[in-house]
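Read the structure below first, then the notes.
Note that one protein chain of the assembly has been removed; the remaining protein chains are unaltered in position.
Letters A and B mark the chains in the order given here, with residues in each chain numbered from 1 onward.
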Amino acid sequence: MDFEYLFQLLCGGLVKGSIYALIALGYTMVYGIIQLINFAHGEVYMIGAFVALIISGVATLSGYSGLSVLIVAAVVAAIYAAAYGFTLEKIAYRPLRGAPRLSPLISAIGASIFLMNYVQLAQTPDFLPFPELVPEFEFMEPLLQYVSSVDMVILVMTALTMVALTVLIKYTKIGKAMRATQQDQVMARLVGINVDRVISATFVIGSVLAAIGGVLIASRTGQINSAIGFMAGIKAFTAAVLGGIGNIPGAVLGGLVLGVAETLGAGYISSAYEDVFAFGLLVLILILRPAGLLGKAVKQKV
Amino acid sequence: MTHLKRSLGIGLWFMFLTLPLMVVRVNTVSSEVEWRWANLVWAGLCAFAIAWLWQFSIERRAAKRAQVAADAHPQKRKPTLAQRLADDPVLNRRVLLGVGLLAMAFPWLVSSGQNFYHVNVMVSALIFVVLGLGLNITVGLAGLLDLGYIAFFAVGAYTYALLSKNFDLGFWTCLPLGGVMGMLFGIVLGFPILRLRGDYLAIVTLGFASITKIVLENWDTVFGGAAGIANIPRPDLFGIELDGRQKAIYTYYIVLALVALTIVVTNRLKNSRVGRAWMALREDEIASVAMGVDMAQTKLSAYALGAFWAGLVGVVFAAHNSFINPDSFTFMDSAMILAMVVLGGMGSILGVIIASLALKLMPEYLRAFAEYRMLVFGAVMVLMMIFRPQGLINDMRRKYEYDTADKEDTDGGK
Partner (left out) sequence: MAASNERKKLLEVSGLTMDFGGLRAIDNVGLDIFEGEIVALIGPNGAGKTTFFNCVTGIYEPTQGDVKIHPPGGATRRINGMKPNRITALGMARTFQNIRLFPAMTVLENVMIGRHCRTHTGIVRAILGGAATAREEKESVDKSYQLLKKVGLAEVADEFSRNLSYGAQRRLEIARALATDPFLLLLDEPAAGMNPQETHELDALITRIRDEEKVAILLIEHDMKLVMNISDRIYVMEYGKEIAQGTPQQIKENPKVIEAYLGEEAHA
């Protein structure tokens, strides 16, 4: 058994998994509050990556480069993703509150298809190269055979984002309102919480996280196209379900588990079937333990 | 006035939203940045106009709902045209006969000699009509959101391709086999997943379809990989040699017959004990179960029957194209069939037929539209859910013949 190879795979899996976790958080937060699978969440991630690509492309061609460009691009991408997430909720989901369960889901699928094709028409269906903006850090020298500088940035960024999110949800006013709304929407409304605003805020926060994930993954893979949101979205959803949908630590755990499982499967069995492992895991978890790793089984109220 | 202001605000908001994606295009090959400012103006104008229309429509929707709620005598409302058509058996029969004759004559009217393009287009469209009607059973009648329906279509297509290639089996032997294979896959997949809640079911079916496609692409020793399988024989007619046009017309009649069969079967089921149980499950699972409907069995039957049609028509698809590869079975195809069902109105046979024909034929004849096809489908799915969740053709209710005779006070009796 080659431990070095295994360790490499594990590191790669963790990097990948932390991106899944970032996107999965958006799914889980939205689901926790309005019980909707925001199918278009993957497209928001893709749009984040595209905005970052455009900003950094313009910057690179104007002669700027380096980590600062990446940061600016990420900030703009986050703003735009937030704007898209916010608008998406207003148009595609808000008019459907209280509609039969399938309606918002179909609407979400429609929105997803729309956004994917919108970007494809506005930009290009082809893969675009994403500029390399992360320099090779010197202190990374001894670790380079396991993790690249980009991977390091991803892990650090993800960790920072998670901490920020935790603080936001635990200690801020909006975070408390979100938790209250998640537990009981009617009650939250009664005690004076503006539920509409909470829902909007949830979409905005989820979208920002997705955009950060989008920028990070784009700088790792070095290329993006308008279709990346679809697969990433499903994978992240898998991660969210794996951890127990509606459960925030669960989404992170689910993302990491999925990333590692997928990378190990690809590394030891066959990389062509990488996506099959993810889907297989999703199907298994839903059949065997639909509440997820950290979720609690809830009885449906009659 | 407030509408105008809001629309203006929304217009500006969308100009902001579309700013990077629609205006800037970075060409990394030639290292140039393309600025398309005209797009920004268009985006703003369109958003402004749509916002205006949107607010108007939302208000109208609310007003209409309030009106329905306040209506004390709902049964006296004026029936819609479709409702009247369905209620009048004579008219109904005449219209059916007319449409049937037109459909029979169609290939002879639009083709000649070497030119049978329109026939081929119609065959593809009718294949999707069958798919739409099949998915209509699963999604429209039973309310099981299947996002991987195309996988069963693939099962049928590959069944025929492989059986004819490896075992030299003919089209007519494979046609029922394709349907049965589709159904078997439906049962095997459906069995474990059908107790999942609606939205989970959607994702799992999507996952299954993706797995199917990946397997087809990668297991090239069996399925031919990404290159697919070529030289699939066309349907045979007792060994008679047919030229290109005749073959196309022959295939047309086969699909037309399948469409007719699907309509008859769906219609009968819809108005039977089985169909009512499907609809009841769609409306409220717990209430259905409490009324004695066996959930697992009923769901499985709807899922498997939907898969059966997809498998069946998959065989025709393979025979018609004489070439298949995994690219014909993507999520976008599943989404398109779903759009047909949604647009046509969940459960409405006529609606789904019209929607399928429209969605398949429009891109074929309006080339300009083809490029924006999926964009429009996506928008349509959202808009339909908001403004007409019951589909374009709605308000059809089945009236039953019943015996009012055995008590005299039919009207006043309380």
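Here is the rule we use: a contact is a pair of C-beta atoms (placed from the backbone, for glycine too) under 8 Å apart; a residue touches a chain by one contact, two chains touch by 3 or more.
Since the model is a prediction, treat every value here as computed from it, not as a measurement.
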Selected residue (touches chain absent from view) among B:5, B:367 or B:399: B:399
Per the touch definition above, residue among B:142, B:155, B:174 or B:269 touching the missing chain: B:269
Residue among B:243, B:284 or B:371 that touches the chain left out of view: B:284
Missing-partner contacts on chain B, residue numbers: 68, 71, 74-75, 265, 268-269, 272-277, 279-280, 283-284, 286-295, 301, 305, 390, 397-404, 406-407, 410-411, 413-414
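Here is the rule we go by: only the chains that are shown with their structure count from here on.
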Geometric centre distance via CA averages, chain B-chain A, whole Å: 30
Contact footprint of chain A on chain B as seen in their complex: 13, 16-18, 20-22, 24-26, 28, 31-33, 39, 58, 143, 145, 147, 192-193, 196-200, 202-204, 206-208, 210-211, 214-215, 217-218, 286, 331-332, 335, 338-339, 342, 371-372, 374-375, 377-386, 389
Residue numbers on chain A that touch chain B, as the complex places them: 36-37, 47, 50-51, 53-55, 57-58, 61, 76, 80, 83-84, 87, 91-92, 95-96, 99-107, 109-119, 121-124, 128-129, 230, 234, 237-238, 241, 270, 272-273, 275-276, 279-280, 282-283, 286-287, 290, 300, 302
